[in-house]
Structure formats: C-alpha cells, structure tokens
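Just one protein chain is left out here, and the rest sit where they should.
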Amino acid sequence: MKKLGLIVNPIAGMGGRCGLKGTDGAEILAQACALGAVPEAPDRALTALQQVAKLADDVEVVTVGGDMGAKEADAAGLDARILFTPDGRATTSEDTRRAAAELAAHGVDLILFAGGDGTARDVYAAVGDDVVCLGIPAGCKIHSGVYAINPRNAGELAALYLQGKVKATGRAEVMDIDEDAFREGRVSAELYGYLTVPRDAARVQGGKAGRTQKDEQALDEIAYYLFDVIEPDSLYILGTGSTVFGLKERLGVDGTLLGVDVTRGRELIAKDVTERQILELLEAEGGDKAKIVVTVIGGQGYIFGRGNQQLSPRVIEKVGRENILVVATKQKIAALGGRPLLVDTGSEETNALLTGYMRVITGYSEQIAVRVSA
Amino acid sequence: MADAEVFPYIPNSVPEVKAEMLKAIGISSVEDIYAEIPDRLRFKGELQVPPRCKSEYELRRHIDDLFAKNKDCKEYIGFLGGGVYNHYAPSVVTTIMERDEFLTSYVGDAYADHGKWMAQFEYASCMAELLEMDAVNTPTYDWGMAAATAIRMGARITSRDEALVCTAVSPDRLSCMKNYAWSAVPTFTMVKTDPTTGLVDLKDLEEKMTDKVAVFYFENPSFFGVIEHQGARIAEIVHAKGGVVAAGVDPISLGVLEAPAKYGVEIAVGDVQGLGIAMSCGGGQGGFVATQDEPKYFGEFPALMFGITPTIVEGEYGFGEALFERTSYGSREKAKDFLGTMAQLHGIGAGVYLALMGPKGMAEIGEGIMQRSAYLAGRLNGLKGIKAPVFSAPFFKEFVVNFDGTGKTVADVNKALLERKIFGGKDLSTWFPELGQSALYCVTEVHTKDDLDALVGALEEVL
Partner (left out) sequence: MGITKVRKNFHQARWDEPMIFELSTPGVRGIIPPAAEAEVAAAAGDVVGKLPESIRRKTPPALPEVDQKRVLAHYLHLSQETLGSNLNADMSQGTCTMKYNPRINEDLAMESRFANVHPWQDEDTLQGILEIYWGMEQIMKAVSGMDRFTLQPGGGAHAVFTAASIIRAYWRDKGELDTRDEVVTSMFSHPCDAASPHTAGFKIITLMPKEDGYPDLEAMKSVVGPRTAAIFFTNPEDTGIYNPLIEEFVKVAHEAGAVCFNDQANGNVLMGIARTRDAGFDLCHYNLHKTFGTPHGGSGPGTGAMGCREEFAKYLPYPTVEKDPATGRFYLDYDRPESIGKIKGFLGSAGVVLRAYCWAMAMGPEGLRETAEISALNNNYFMELVKRIPGVSAPYAEGHRRLEECRWSWQPLTEETGVGTDDILRRVGDFGLQHYWSSHHPWVVPEPMTIEPCETFAKEELEEYAAVLAQIAEEARTDPELVKQSPHKCATHKRAAEEELDDPTKWATTWKAYKRKIGK
C-alpha cells in the first residue's frame, strides 16, 4: 500500500487578502487575524484530498494532528495515521519542519502539502530532495515551482503518482522572497533549493509535434553546444539553479546547485564562491577572457538579482555584457509568453547595461532572442 | 449587381450568407479584415491564371485532353525501372488507398484516427517481417530520402562524419543523399563496383573503410540489378572499423532474397512504391527505414513511430507515438532531421499489399520476376551485337544491356522502339560512360512472354 504524507499549513495565505503579503512570523499572523483573515488552506487541501479519496482503499494517509492535516483527511473521508499533534495554539514554521521530517522518516511515498513559499521552504529544509513532494497552492506568495496550478490538479497528480500512472519526477525550485523587503516595496527573491516533484509527462498532443521536450534532452543539447564553444583557457563563472547545475553535471564539473562555481575551461577551480572571490579570480586572471553562464530563475524571468546575487554589478561589468551566456530550455522561454527577461542587480547602471536584447542558448546551434528589461 | 459567382467548393460564397456573416461580425466587407495588411502590399491586379473550368465536366474534358498527349505503360510495353516500378496494383489496395477516410485524414490523434494509426502500425509490422527488423519508420518521401536518412543516422550512431557509398546507385539518389546529409556528413567517398561481376569491390572497400567512416551504403539488388551476395564479408569489413552497414533493398525481392538483417545490415532502406502503388509518373514513392528495435538505433529515427499501447478499456489496442524524443538518444546531434508531411498513404497501401500477398505471394512474385528477367536477358544476349546482362553476378528484375556491338546508340534504339510502342530501358550512357552504350532494363510480373518476345522482335528489326 502506498503512503501519502499530508501537511496543511492552516495559516498559509491568510495575509494575502489583507494586503500583508505573507504570514511569516507570529506578529504578522496576529495582525492578519485582527484584520479578519479566514484560513483558506484547509478548504484548498480538502479539494485536493477529494481527488485522492477515490484511492482510499489503496492509500494510507499519514499526517499531523489537528489543523495540520488530520481534520482535512477526516473531512475527505480518509482514515489517517497521526504521527504527532502540535501543542502550540498557532502553527509555526517549526511544526511544518517537524512534520515533514517525521513523514520522511516514516517512509511516505509522497508528501502533499498545502501552503505557500514559506511552507515549501520549511518542507525543503526538512527533507531536501530525498522525498517526492507536491504543493497544493494555498499561500499568498507562490514563486516556487513545486505547486500544482490549482488544488484539484494537485490532488489528481498526487493520485496519479501514487497509482504509478505518473512515474517521472524532476526538480522544482523552492523560492521565497524576503517578506519584510516585499512589504517595503522591494522584491528580493532567493532560490533556496529544489524539491523533487512528480512530473506530468503525459501531455500528449495531436500527433504533429508530439510530447513536449523534456528538460533532460534540452540540457543535453545545450551541454553539447557548450562542449564545442568552451575555450580551455577562459574563466567560466557558472551561475545558480538547476539548469546551470544540469550543465555542470554534463560538463563533468563537480559544482553546486545553489552556488556559483568557477572553472577554467571545464576544470573546476573554485566552488560556491562569493562575490569577493569572483572579483579576486577576475583580478588574477584578467576579466576580459571570462564568461558568465546564467539561466532564468523562477517564473518571472529573472536572470540576475534572484538567487545569484554573487553575480554583482561589479562582476557583471568586469566580465562585460558580450561575455554573458544565458542558457534556458525553450519551454521556459516560451512560458514567458512574450514578456521580457528581467534583471535586478541593485545597480541602475548595470541594469541599463544589461537591458536590450540577448540571445538565450536553447539547444545545439539554437538560440532565442529575448528582450531584457529591468 | 451582377449575378454573384457561387462556388460548389465554397458554401459561404452565397451573397445572402456572406451578408449575414458580415453583419454578425459587425463589418461591412472583408476589406475590413484585410485592413490588417498595409495598403501598399495589397495586390491590386487580376490574377494571371487560366479561366476556370466552371463545370466539373469542363474540368474533366480539359484534363482528358491533356492526358491524351501522354502514353502509358499499359498501352506501350515498358522496360523502365530504376526506382519507379511497373508492378501490378491489386484492386483491394487501390480501393483502400482511395477511401476518403484514409485519403483525406492528416494528423488527428489515435482516437478519431485510430484506424490510420493501426494501418500504419500494420504496415510497419509487415515490413518488419519482410526485413527481419522490428523497428520501421512511417514512410519518408522516397528511397533517396530514406538512404539520406540512413547516412545521417549512421553519423549520429558513430559520431563520425564520413560516408562510403558503392558506385552502383542511382546518381539521382546519390545527389539527394549528398545534399540532404551535407551538414552531418560532408564527405562522401565512392567504393568501386567490380566491372566484371557488378558486385561491391571488397578490396576497394577495405582500403577506404577507416575509423573515420560512419556508414557504408550499398544497394541490393544494386542499381544495375545485381544481387550482392557478399553481405557477411561487407559487414565484417565495416564493423572492423566500427562503422554502420546500411543497405537499400527492393522489398518485392524479399520473398526470394535473404532479409537484409540476416547478412549484417543494420539500417535497411528502400521504396514502397513497388508494393501495389501506381507509378503515377514518379508520384507513388515512399521511403522506408528499418533497424532492430534497440535504443542505439531506435533513438536515431527522425520519423514518427507509432507504438501500440493499452487504453483504459481492457484488451483494447490503442496507439501513440513511441519515444517522441529521439533526437539525441545517447549521441550528440548538431543538426536535426526535420519532420513533415511525407508519404503515409503509400505506407498504408503497401501494408494492404503485403497482407494480401502473404509469404507465398511474395515468394511467387519474386521467382516469377527472376524467371521473366532471366528469360529476356537470355534472349537479348542472343541478338547480334548485344550483351545482356553486362555483369556476371545473378540479378533481380533489372539488368544492364550493352549495345556497343550493334554500332547504334541507346538513344537511337529507344527512338526506334518507341515507334513500335515500346519504352526501351533507361539510357545509362551519360550517367555511366564506362558502360558504353548501355541501358538498364526492368522486367516485372506484368510482362507476359508475348511482351518480352515483342521486344526481342522489335530489336531484331531495329538493329
């Protein structure tokens, strides 16, 4: 029998309706309640669970007592095993982390969680990419790619995954913005890591174009291209994110997923570097032969300023615009639907330098020209 | 207002209907739609095309009049082959190909178009039995493109960029291969044909086969009709250097000739036209490409491959595209093959043909063709100044006839034959000057003894 782990962050999303831009922290939550915010996550979780309820006989639900899943499972008519019941009055970030960790230890096949970016961060902090997870969108900040498009789809995809009808999994970004900064009108999204999520590969078209290209193949093609163009003597500053990490793997560079790594040709010379380290390397080697490889982080289309702040204005200026290689899957560029790529380096001058049009490398001898805007 | 033209193929050309539709859209004329096009780009003149055949009968008469200027291989006795073959097209095949359901379908998914997918699957399955290979593409344009595809597949499989090709191929086909393969395989080197036997010159192959060569392509029967029986040795030579063996085969021969997979061929290609598809002035072609169903090969097919798959109803056959993402399966690919509208209808027809023929039909037709062509070659060889066949190895369906001893050119001979309602063999003197005044003759099951004797008789008169 398959085991479904369930976590509901009952307070997720409460801040959104009151214009509070999130509910991270007890003070904000109290403020939200005072403004009359009503929990939405429970209803959203229930919608998803109703899709799973059809498998009641074949799935064991494992969850947390009270508001964090037990109530919702019960409402959906699912018997659930309760691992623990949090004692505090209001659910905290620690409760989510503990729940995720215990579900992982219990050996669940999938963790279905209802919440927002903060919840995804907590789940990630607890389980990393060891357990397959899927988010039910219920928070007011959804920058992470771990969520289904709506609660119903989350439930369906969970059911398909548990039935073995969807087997493929992939990495999805866990992103979050600094809520304090956001409230002050600044967006400063960080890439925290990647959760492993089920991937619905069964998008079959009418036969003419076939199924969508998988990321794996797109990365193969981009990597083949880089193989041919990488100059052995040049410095390569390889950015963050799963796309660039996939290329690092293919190029045989033992780099990091969330960090910036530096190579000479395809030889790794510095791992998970800071801005200062990059500048030192550029100083030592001469910046003119260096190149930066970055990808698009998050759904908004950022190439600089989100999850790769190490690539600072000084680094960018030193390397020069013409030495920036932007890599991405065609899928990701297409999903922008004509919206530009974005830069937010913190320096208006550098932003201005980067705006205009850039060629994004999307395959072997294939590039897409995209507008870049600040 | 003058009487409006109403077109049988355009229902909404009726003025009242048009008016109603314009009103619903809220515009007064289609010009309001075409306002999207800058005025200076608008075409203001009258299209300089012929006046219409307003009635269907006028159209038929017009085409009848044009066709009256043609002659065909029923009225005349034809000995032309070289890739377009005058085989008999059974009524069932023609009936199925002309069903509007198949004929006018396109790329619908395998629910409403289930039958098309299944017919294609069965076509591939019949070809698989014939070739003893269990992966077969949906047909590409023709043999030339299939052979070109084999070259590119070979390059991808081996990550090499040179090809060897035996000279005994159609120069047109070779031209097509070179142009198509250029970006992946810029270098083609020709391997000699033994001038006596007509077989692949193994010594030359051995010399030219290096570890830079991706693929060696030969044909069996060759363009000259010669049956290549050194397959195992060819495969040995090519495999010793890590290359891929590709061969063009004539499917109609495979009831009597060994399946290419059995003598080391890894990629088999050819044309399905001979399998019950009318010649139609060269319009009946369809190229097949086949390999074993192993990821190494399967991953390199550029075409759609229709796979059988279960549906939500137990026991029901469903279909879908197998491994759509094939283009870089374990190999680097600098330039992909393109996909498009190719020749699926001819695949369906060929599938019906093979289902009708069965193993016995294929054995019988192969033997019958060999008997007739052997008979004709024997009789021609008895004529003064004629050598037939030119090559000593056994042949299938086609053979080279040399007229050097007659003092006449092939062009002269063919002109005289034409007056006697015979299409003589393809003149090879420009393409293969080393063969002198030679022609490529093709004999199939449509030829009766009388037809063959008529040619002999005519040549006796002409020479």
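Order of writing sets the labels: A and B. Residues in every chain begin at 1.
Definition applied: a contact is a pair of C-beta atoms (placed from the backbone, for glycine too) under 8 Å apart; a residue touches a chain by one contact, two chains touch by 3 or more.
Quantities reported herein were computed from a predicted structural model and do not represent experimental measurements.
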Per the touch definition above, residue among B:Glu162, B:Glu300, B:Glu321 or B:Glu398 touching the missing chain: B:Glu321
Candidate in contact with the missing chain, chosen from A:Ala30, A:Ala335 or A:Ala352: A:Ala335
For chain A, the residues touching the chain missing from this view: 149-150, 152-153, 156, 165-168, 201-206, 208-213, 329-331, 333-339, 356-357, 359, 362, 365-371
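Simple rule for what comes next: only the chains that are shown with their structure count from here on.
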Interchain centroid distance [CA atoms averaged], chain A/chain B, Å: 51
